[in-house]
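Below you'll find the structure I mean.
The complex appears here minus one protein chain, its other protein chains still in place.
This part shows subunit A:
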């Protein structure tokens, strides 16, 4: 388990003090894929680089499986780092070594014998699906292939934890998908914990179990993916979600609808089981309101259906209010859209 307490990083620059990370607390369970998202400058990169002490924290502790990394001697830190794999946005492969050479590199550092190194490297290259490229140099590979070499390399010393620093940010959508699938696969097969940072909500949606939203060096929202997607609290979180699932009507249309008709404009969000029941027709039957569907969308987040409807309810005000509480009683999330 990874337990981060009061993690703080302050820089001193010519213009004064920069508070990159401010007293951050976090726990990540074994085998979890934990995502951290935030706009650029939020401190994501600083945070993930502190997890293997590439960046030295100003204060706080980083406890990985019972060992506080910040208290280790440099010799012990090097040994501990062998059990923390890391992959990078720009891959950072050695241009002077072939694929096999790159994957064997961390084993060489750990002092593994040459024969074993080669054997282990070949296995990992097979795992990431690059056996036919084993003797190629990085310059001869595509971005997606380079990142797969990066992943194989990060796994060489059988790490407990894999850190991913924007690993898919410089890849095309197809390679991104393949790399994310690979990460999911190795988590399942090797039972390792993955902490990733990204600025793409799609990455979070596809493979993370939990997510933390970072803003100005602080976690402003944290939770399971489905909870965050269905009930985002912070406006930044909503902004990130809307980049992958858009459930807003254009403002002009909301204004237009509200101006033309009396009644309420509501947004209903539903998750999982509730998507199967015909709540809206119940509503129309029992509360004598008319429901005009302006917008509807169903998506799936890691196998859980998840959707949104925007309804224009017409009828007597009391009936509308009753119907809203009816929907809420059915475990649906209802928001009344205000004038913008």
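In this text, a contact is a pair of C-beta atoms (placed from the backbone, for glycine too) under 8 Å apart; a residue touches a chain by one contact, two chains touch by 3 or more; residues count from 1.
Simple rule for what comes next: contacts and distances are computed from a predicted model.
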Quiz item: When you check the chain that is not on display against UniProt, which of "D-methionine transport system permease protein", "Alpha-D-ribose 1-methylphosphonate 5-phosphate C-P lyase", "Cytochrome aa3 subunit 2" or "NADH-quinone oxidoreductase subunit G" does it turn out to be?
Solution: "D-methionine transport system permease protein"
Exercise. Return the single residue from A:35, A:60 or A:106 that touches the missing chain.
Key: A:106
Quiz item: Just one of A:18, A:80, A:134 or A:220 touches the chain that is missing; which is it?
Solution: A:80
Exercise. Looking beyond the chains shown, say which of A:95, A:235 or A:318 touches the absent one.
Key: A:95
Quiz item: Where does subunit A touch the missing chain, residue by residue?
Solution: 52, 54, 77-82, 84, 86, 88, 90, 92-97, 105-106, 108-110, 137-139, 153, 157, 163
